[in-house]
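Complex shown without one protein chain; remaining protein chains in place.
So that you can tell them apart, the chains are marked A, B and C in the order they are listed, and the count of residues begins at 1 in each.
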Amino acid sequence: MGIIENKFRDNVIITSADKFMNWARLSSLWPITFGIACCAIEMMATAASRYDQDRLGIIPRPSPRQADLMIVAGTVTFKMASRIKRLYEQMPEPKYVIAMGCCATSGGPYWQHGYHVMKGVDQVIPVDVYVPGCPPRPESLLEGFIKLQDKIRRESIATTQAA
Amino acid sequence: MRAYFIDIFSGVGSVLVGMRVTFSHLFTRSVTEQYPREKIEMFDRSRNRLHVDIEDCIGCYLCDKACPVDCIHIDTIKARPGEDLGLTEKYEKKKTFVFPKFDIDMAECCYCGLCVFPCPTECIYWISDYEFAEYDRSNLNYHFGNVTPEDARVRYEEAEKLKIQKDKEIAAKKAAAGTEIPSQPKDDSTESAE
Amino acid sequence: MPDLKTEEMVVQMGPQHPATHGVLRLEITTDGEIVRKINPHIGYLHRCFEKHCEELNYHQIIPFVDRCDYLAAMNNEHGYVMAVEKLLDIEIPERVEYIRVIMSELNRIASHLVALGTYGLDIGAITPFLFTFRDREKILDLFEMTSGARLLYNYIWIGGVAFDLPNGFVEKCFEFIDYFLPKLKEYDDLLSYNKIFIKRTAEVAIIPPAVAIEWGITGPNLRASGVDWDLRRDEPYSIYDKFEWDVIVADGRVGVLGDSWSRYYVRVLEMEQSASIVKQALEGLPSDENVKSAVPKKVRPKEGSVFFRSENPRGELGYYIISDGSDIPYRLKMRSPAFCNLSAISDVGEGLLISDLVSLLGSIDIVLGEIDR
Partner (left out) sequence: MESSEVFKLIESKYPDALKSIDLEGIEQSVTIDVNSIADVCNYLKTESELQFTSLMCLSGVDYEDKMEVVYHLHSLLHDHRVTLKVELSRDNPKLPSVSGVWKAANWHEREAYDMYGIVFDDHPDLRRILLPDDWEGFPLRKDYVVAEKYRGWTIRKIKEGFE
């Protein structure tokens, strides 16, 4: 929304449009299935029958072009980092990132001796929500989704979003 | 030609068999947990988040040593002589340490539980709170220390002063007694922090 | 048109591809639809496990062992602690052995369930995934009840286990076995004998026994090629010799020996045997023994080395530990089964169609965590 950014104060049109856009965005968060390590299994469990993330409108997509959310589920290594960046760049705006688990958040258990582990995926791409756990329970991930939806709910098309 | 039709029939047949299985699940109870509305009860042993009852901690550093990923950072200062720190949860007199720093970085923790076993006072334990996702990573570093940083600085200075004073005293005593080695004064408070 | 020539094209599959299990990258040289050459690139999940082992003491390594093969953490722990116990030369209470076997076999079932479900996803069947994960959750509940974690347990310790079985575990476990055995029929109906599935997997990507042995393929993949070899029976460790069960060897009832379908179906049948072992172990579980009585305070093995193998859901898991007498291993090398299984792909995958390559890749059931370590 580059044209109208920071040009208007909140008015009835802007806020209604905000409400509508945010509602649309937050209720169809399509994540790219970006499973890297152990957390990917819990991500799959979240998608499976018992936790069923479809209830929140979250349907995993196989391609970054169709996705607007990236769940970095697992340990990010230096070899993988450039690929993550590329996948992130391929996603259409607006895009969000959830760092799932300790490894993606800050290197996790590998922060001390892991010479090949990136200490937090936020070195490569901006992260919106950090979900702790090693691996997080599916409920924790669902709570991360809800936190992200809260964040989206507060956005406005007329103001620049902090990256 | 015949094999072609057999293939088609057996294909349709096996798909129907599969569909029967899925269809029969229309009449079974759903297994889905409606998460935000209803929550599963955690087991007693569930490892979700670490918590420290700092009142009970005796500053033995055992959890720190047991941690395979070094996510527990502890700093202790001896309490002032005669300072009343209140009672522990078990209504015992408190130990003589204060904690300017007892941090557990849950973003580095590997949730293995190795820190919980060696604790002599069982003051570090798992709680069943699993909903602590954050927008900012630094919020995942949990502080359990019971002294403010300002207070800690004062206490460090005091400890430093006491140490210098004690060194002086020992030196003076040594000088007075000549070669004779004086017995150490038994005053805990004069020892510096670890 | 036999003389139609197409130019060779290099296709990159992965590292983020819906049909690769994890972050594997395959550089495929194709001739039309046919794969001419496969160049696998691994290491996208290299988490420096062996370096960590040289920095941490024997107890602290267990959480990292879990994270190597995250689908079968109990089996990994079991192998590791047995290797260290062999180095230490200590006796283990019988109850501990029983508990370990129960946990390992339950985890084998859980791991095979993931293999089945994701294999269905790779081939294009989504429903079996939902079914297998539903049943897996029940096993994870049993694990969480016992150890406190759902995926990475840190439960089996050197000389013992972290906790005794909780109250009601045995009943719940029996309940699970009774629930689970009829479900195998459900998987058969849903997937195994589905005509489309058979067309995609049977007689596809055949690994002959000689090739399998040459490349060091082990576990269900080796047995699917018709080689009758299972460490649990042939080099009995722990207390596996006390139970009655069969080693599942593929018989080629659909397709031929060593094809993708055999590799898939060996797993289905293995789950049944695992369930039977769990049942026998639960029945013979000795009571009233302290499960932590043999846990050493400090693990300081004598100088020396040991190579110990155990049967992981993916194959033979070996630990080569060199001790220099301190409480930190001097060197710990993990012979990970999936590493060897995957290495054969460049040989076996040649000449397949691209879609059959997916069928091969899914059927060898790789876990990148232990390939890259």
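Here is the rule we go by: a contact is a pair of C-beta atoms (placed from the backbone, for glycine too) under 8 Å apart; a residue touches a chain by one contact, two chains touch by 3 or more.
Computed from a predicted model, the values in this text were never measured in an experiment.
**Student:** In the whole complex, not just what's shown, which of C:Leu116, C:Val254, C:Cys340 or C:Ile364 touches the removed chain?
**Tutor:** That would be C:Cys340, which touches the missing chain.
**Student:** Out of C:Glu214, C:Asp246 or C:Glu283, which residue would touch the omitted chain in the full complex?
**Tutor:** C:Glu214
**Student:** Which of these touches the unseen chain: A:Ala17, A:Ile59 or A:Ala81?
**Tutor:** Answering carefully, the residue with contact to the hidden chain is A:Ala81.
**Student:** For chain A, which positions touch the chain that isn't shown here?
**Tutor:** Touching the chain left out of view, chain A contributes residues 78-79, 81-82, 106-107, 111-112, 115-116, 118-119, 123-124.
**Student:** Name, in rising order, the residues on chain C that touch the hidden chain in the full complex.
**Tutor:** Answer for chain C: residues 42-43, 46, 48, 50-51, 54, 86-87, 213-216, 227, 229, 234-235, 304-307, 309, 316, 318, 320, 322, 330-331, 333, 335, 339-340, 343-344, 347, 372-373 touch the chain left out.
What we mean here is this: only the chains that are shown with their structure count from here on.
**Student:** Counting only chain pairs that touch, give me the topology of the graph as line, ring, star, complete or other.
**Tutor:** complete
**Student:** Centroid of chain A to centroid of chain C, CA atoms only: how many Å?
**Tutor:** Those two chain centres are 30 Å apart.
**Student:** If I count partner chains per residue in chain A, which residues reach a count of at least 2?
**Tutor:** In chain A, residues 49-50, 109, 112, 134, 137 touch at least two other chains, as defined above.
**Student:** Using the touch definition from the top, which residues of chain B touch two or more other chains?
**Tutor:** 31, 68-69, 110-111 - these are the residues of chain B that touch more than one other chain.
**Student:** Could you list, by residue number, the parts of chain B that touch chain A in their complex?
**Tutor:** Result: residues 31-36, 39-40, 48, 68-70, 105-111, 130-137, 140 of chain B touch chain A.
**Student:** With touch defined as at the start, can you tell me which chain A residues reach chain B in the complex?
**Tutor:** Per the stated touch rule, the residues are 49-52, 55, 102, 105-109, 111-112, 120, 122, 127-134, 136-140, 142-144, 146-147, 151.
**Student:** For chain C, which residues are in contact with chain B within the complex?
**Tutor:** 56, 59-64, 66-67, 127, 134, 137, 144-149, 152, 154, 162-163, 166, 186, 189-191, 193-196
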